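Apart from one protein chain that is not included, each protein chain of the complex appears where it belongs.
The first chain written gets the first letter, and so on, giving A and B; residue counts start at 1 in each chain.
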Amino acid sequence: MNEREAILARIREALTLTAGKPGAHGGGPGHHEPAVSPGPGSARQWLPVVGDSFEERIALFRANSAELKTDFYLLNTREELAKLLVELRDIEGWQRIGSHSGSLTQPACETLALPVCRTDGSYDVHELEKCDAGLTECDALIAQTGSVLVTSRSAGGRALSVLPPHHVVLARREQLLPDLPAAFELVKTKYSPNYPSFASLITGPSRTGDIERILVLGAHGPKKLTILCL
Amino acid sequence: MKSFVREFITQSRHVTQELRHRQLIQTALGKYEVKRDEKKAAFQNWPAARQAAAETKWEAINHLDQHLTDFARRLEARGTVVHWASTAETARDIILGIVRDSKARSIIKSKAMTAEEIHLNDALEHAGFEVVESDLGEYIVQLRKEAPYHIVFPAMHLTRGEISELFARELGSAPTESPEELTMIARRALRQKYITADVGITGANFAIAETGMISITENEGNARLTAALPKVMITLLGIEKILPRLEDLALFLPMLATAGAGQALTCYNSLYGGPRQPGESDGPEQYHVVLLDNRRTQLLADPEQRDALHCIRCGACLNVCPIYRNIGGHTYATTYSGPIGSVITPHLRGLQDWKHLSYASSLCGACTETCPVKIDLHHHLLQNRRNSARQKPSRTEKLTFKLAAVVMNRPRLYAIVKKMARLFQPLHKLVKGSRLDPAYAWTQTRDLPTVPDQSFKDWWRTRA
Partner (left out) sequence: MSAASYYMTITLFIPCFVDMMYPKVGISMVHILERLGHKINYPEELVCCGQPAFNSGYWDESRTVATKVLDRLKDAEAVVIASGSCGAMLKVFYPDLFAQTPQAQNAKNLASKCYEFSDFLANRLGVTDLGARFPAKVTFHDGCHGLRELGNKKPARALLAKVRELELIEMKDAETCCGFGGTFAAKFPMISTAMGEVKCASAFATGAEYIVSNDSSCLMQVQGLLDRQKNPVKTIHLAEILAQS
């Protein structure tokens, strides 16, 4: 018998004895088991509240961003977007950037007029490492948590959004989703069965609390996360 | 033979008296508690979320064979090599084999408790490979040649001063008191390692059966880099990490973050479903997933404690455990410390060697109360005690309880014993707190109450 079969056999043998449902013992009479039936979309009713209108959701996304120390801008025109990018470039003194092709990233790169390390196909990691910022698009923004959903297909691979010290996300208003159940639903409807090999929910710039539980930004990933939403 | 219990007692005696340690841990976890409560309160219904999470894990674990085969099949369909390992040794051999085949020199690792469990670093280093831990806390304890102090906060027992000294000694950096600068020192030191590493090794927080993906939760981005840059990626995970559906993450990710670190969501929650796919620009050429049993199936075979396999390793039970907070993580001398460690270590490494952890508890139940997947932790400690006493009773204890039962069931005898206690009280004063004192375990640090002349029973009789 190979290892796989041996393990599965042990599991099946073990499962011939049935185990009680959770909460069957202990907890005290003061703790009544809430009636729940986990299933599609059911988490929504227990997770933090999200409003119904776009205004409420964007306000929530903004509040979450502030707490996470994400710089979030809601912009009305492509001109505003271009202006802000140029400002960022000049303030931070970007010399080169990393990016991938896309309907928002393409014009942004042109505006910035800097050398670009493209991660559409194979690229040189050393080149990407030298970039001052990584410009990507995304699959969605999530109001409930202030997260950005990226995949290897939507955001130029695995490294672009994590290697450079500043991750700049270009998003559209229509991409704002209410909550986490909606985010996973999107992953499924958009990609199933041909999923990208990588997807990530990015919630704020990289951080650590490993030294005396004191928050420090930019542990290994980007120190800064900027979201520009058109 | 090494006595684990003796070592445990010596070590706990030492740590409990270290007031600096007590202070450090109380402060660190005090901050955590405030954040955790805040994030819990944001849930519309935390108790229902816990129940749902518990039921979801119950479903996953009680149909583990089905979910695991689905998980493996879907991963394989997209070019991942799935390995199965019954024991720690098999898992080490598999990983060593992959590393050798890829002609690797250096390996970058992101935090994985399963790797600690099988002592993977030792094996790799022994075979001549350089292994670098990339999680900041893990990196710090690796430099100190120590085991992680906590399953989520590996370096919580160290002050910035100690870390600064460590970095100065090991990396030649200038001393600093700033956590920010210390973090940047590590960031710089590790950057080049990512770029040059040939193999990246990660753990996993969840394994999604429905889509054949693993999910990794982290704050720093080190796991993301580990999974992005090296040409070979290996994920080592326990077979119990299964979740049936992708959407289950919508509940589990925020619960893990809330319970584990007092965050609404951890910074990066990433899904990996295979090596670099056609049309993708980066990612490993080879992706290997190693599924580890290492006696988890033994725990599975105990329906009474099977729910211990629901554990999502959030560390919440450690954080609230007054034993953990006073003796610290290293005293356990196990991979998994705190309440969950005390429950599962006897199953994973032998009941008689590790039963003392189940006895070293006041059974206060703070762990059970906080566990996001409602594992009946402190009752499992009681069951471990019962199982160990059944399997190998201590003669003196058994006799003591037998005698006590005799006395307790005979009111006259009990009355005599009470009288004797009262008579001996003045004598007790002479030896109190000394080694001659039969109650030394108590009186060494605590006074005993004076036994009053009239007991309740005496009083009751005066009324009759």
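Methods note: contacts are C-beta pairs under 8 Å (C-beta built on N, C-alpha and C of every residue); 3 or more make two chains touch, one makes a residue touch a chain.
Keep in mind that what you see is a predicted model, and the values were worked out from it rather than measured.
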{"item": "Among B:Ala28, B:Val290 or B:Ala366, the residue in touch with the chain that has been omitted", "value": "B:Ala366"}
{"item": "Footprint left on chain B by the chain that the document does not show", "value": "9, 12-13, 16-17, 22, 26, 322-323, 325-327, 359-366, 368-369, 379, 382, 385-390, 393, 397-398, 401-402, 404-405, 407-409, 411, 414, 418, 421, 441-442, 444-449, 451-452, 454-461"}
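What we mean here is this: only the chains that are shown with their structure count from here on.
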{"item": "Rounded Å distance between chain A and chain B, as computed from the means of their C-alpha atoms", "value": "28"}
{"item": "Sites on chain B touched by chain A in the complex", "value": "24, 27-29, 31-32, 42-49, 51-59, 61-65, 68-69, 72, 78, 83-86, 90, 134-137, 140, 153-156, 158-160, 163, 179-180, 182-184, 186-187, 190-191, 195, 211, 213, 219-222, 224-225, 227-229, 239, 245-251, 253-254, 261, 264-277, 279-283, 287, 291, 293, 297, 300-301, 303-304, 306-307, 310, 365, 368, 373-374, 376, 379"}
{"item": "Residues of chain A defined as touching chain B within the complex", "value": "2-4, 6-8, 10-15, 17-23, 25-27, 31, 33-34, 36-38, 40-49, 64, 100, 119-123, 125-126, 129, 145-147, 152-153, 156-159, 162-163, 179-181, 183-185, 187-188, 192, 195-214, 216, 218-222"}
